[in-house]
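Below is a slice of the complex: some chains, not all, each in place.
For clarity, chains are labelled A, B and C in written order, and residue numbers in each chain start from 1.
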Amino acid sequence: MDIATIIGLLAGTALVLGSILLGGSILPFINIPSLMITVGGSVSALLINFSLARVLSVLSVLKNCFFVKLPDANDVIEQFTEYAKVARRDGLLALEKKLDEIDDQFLKRGLELVVGGSSREELASMIETEIVYIEHRHENGKKILDSMAAAAPAFGMIGTLIGLVQMLRTLDDPSQIGVGMATALLTTLYGAVIANLFCIPLAGKLEMRSQQEIMIRELMMSGLGSLVDGHAPPVVTERLCAFLSTSSRPESSVQAA
Amino acid sequence: MDIATIIGLLAGTALVLGSILLGGSILPFINIPSLMITVGGSVSALLINFSLARVLSVLSVLKNCFFVKLPDANDVIEQFTEYAKVARRDGLLALEKKLDEIDDQFLKRGLELVVGGSSREELASMIETEIVYIEHRHENGKKILDSMAAAAPAFGMIGTLIGLVQMLRTLDDPSQIGVGMATALLTTLYGAVIANLFCIPLAGKLEMRSQQEIMIRELMMSGLGSLVDGHAPPVVTERLCAFLSTSSRPESSVQAA
Amino acid sequence: MDIATIIGLLAGTALVLGSILLGGSILPFINIPSLMITVGGSVSALLINFSLARVLSVLSVLKNCFFVKLPDANDVIEQFTEYAKVARRDGLLALEKKLDEIDDQFLKRGLELVVGGSSREELASMIETEIVYIEHRHENGKKILDSMAAAAPAFGMIGTLIGLVQMLRTLDDPSQIGVGMATALLTTLYGAVIANLFCIPLAGKLEMRSQQEIMIRELMMSGLGSLVDGHAPPVVTERLCAFLSTSSRPESSVQAA
């Protein structure tokens, strides 16, 4: 999934650059002051609205979203069927040896609670806190990207208006009209690219990632609950697949098609 | 219903092409780089937001929507009246012979459950899973088409801005101004056609199809329930027509008008 | 109420035409290809989204809305006071003679049920079905008009873009620039008039009509209920006026002002 995002970002950037290079040099499209007013102005608006820490946090949320891979739903189901077998044969405490093999922090903490003898209520309270955390983190990132997607074209327009006013005041030198207007339009172009190629799709991405992460966490929770209740391995598999069916089987079957 | 969609697509395309041909050649309206930035840019934005599998799934959802015909409500009612007669005369097991005649997978599975002696609760849980599946599939498609409908005009504008900047830098050759600006405007035209002739109406179509499919599934469910309860054939007919009346009689009577 | 709609349609059309004629001939404003792309394109988009039957149904809904007059609330109250007197004096069956005088199909069917001895529950189920029918019919019409109001300006813009591209390619004949651009702008003008003078206000009209029709139906239902319960004539009048007061007295008193 992360691959599609990276392909999209690269392809989109390549298409915009390619479309510029097809028509001539890229040099007239690079203008530091235009970039300053569009990006700088938008970031200033973000700083007024949010705190510095929150604006920066969007970077770590996005990094996390690209480089931390979510466990696959089918792998998780296999894993839990395996755990259920171990628990049946050797008791819950035997799962302690499995803890070292687990990379996912959430699953590790959950399994520790199960091995430590926590009740279903304690597990349920843990997942609720975790889901609130995930939603809060992604929603915060989405809000900042949405604000940026609205601010960038607005500051692009402000930059273009400033450029137009300056160009219109020097109409007496006709050879400069075109260059002046071209430069004025650059900020609008920057604003449109920032909003439509980066901010809007990445905000949508964060929303999707949030849904997927919550789904995986609920799947794990359901598996941990089955271990506590001491279900037989085939029951665990069936219950997790049933759980999968209502919220994600449609998508996974589409992916298989 | 699918015919109206195909007529609409053909007529709309013909009108746009006709309107171009009335004013001259179609050649100036075909520009591969313009198409690349508009379509390619929008698809890149979709890839960033959604996974590759989900973007591609929209094609299969649309294909399904065009080529898989929904059973007609009145045919379904007739069919169930017939089943009720058979069940009355020869018992539920006699319906097994009817299974081979059924094309619709959902109805077939439902009837198998009835013949196999499932309870109303098992049937109800089946329809819920199915409706979640239908809604999820169509909503996913609608979301992607809506994103495309928003992205296409945006990338059209980006293409036009790039073209304008390039054109404005070469104002010294006045004979090229018109051609440059015409080419710049092409991407905006492409974006507007993609959004308004294809994406927006098809997204609306998916929403309507979803409602109709759910209605037909609920009608079938009601009929299967009547078979389980062993209602007399006239009661089955009456109950299904009553069901039809509140959610769809208005439309069918309008169609009859 | 219908008169205001017809006056509005005529006055709006007259103002647009008058404003054209004040500035010169109307001929340059009539352009069949421009009309084709704007109206034809929008209708194509509607056909893709809705079925042919539903698109056509909007015409019958609008015709009904203009030419079928709703009974006046005060007349209905008088009528029911009269019925209550008859029922008190000669029994519910005596109302059978009144049936022939009633034009309104809904009221007639309701009174037949009352004369036939139906219970309040049967009456209540009838009104619910009727209100669902009214809402469904008007909402369907409103949805199509809303889609048309969004599609017409979009296809107007598509037509203008096509015209602009063609005009810009023939800049070498300056005498044709103005005419070309004027023709290009026509589709935008058509789209704006279709949306703002016809589709948007008519969609609002359908919503209002829906509310009024439901109010009248509920008033009738309340009166029929009073007949079944055998209320005295003054009680009937009072109950219906009280009913009126919360949802429509404000408006009727404003109309009286």
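Of note:
Throughout what follows, contacts are C-beta pairs under 8 Å (C-beta built on N, C-alpha and C of every residue); 3 or more make two chains touch, one makes a residue touch a chain.
Everything numeric in this text was worked out from a predicted model, so none of it was measured.
Assembly remark, whole complex in this entry with 3 chains visible in place, copy number of the identical chain is 5.
By our rule, only the chains that are shown with their structure count from here on.
The innermost chain, defined by the distance from its C-alpha mean to the mean of all protein C-alpha atoms, is B. As for how the two copies subunit A and subunit B face one another, under half of their interface residue numbers coincide. Between the CA-based centres of subunit A and subunit C the separation comes to 46 Å, rounded to the whole angstrom.
If each chain is reduced to the centroid of its CA atoms, subunit A and subunit B end up 28 Å from each other. Residue positions of subunit C with contacts to 2 or more other chains are absent. Taken together, the subunit B residues at the contact with subunit A in this complex read 33, 36-37, 40-41, 43-55, 57, 60, 129, 132-133, 136-137, 140, 147, 150-151, 154-155, 157-159, 161-166, 168-172.
Interface residues of subunit B facing subunit C in the complex, by the touch rule stated above, are 1, 3-5, 7-9, 11-12, 15-16, 18-20, 22-24, 28-29, 175, 177-179, 181-182, 185-186, 188-189, 192-193, 195-197, 200-202, 204-205, 208, 245-246, 249-251, 254-255, 257.
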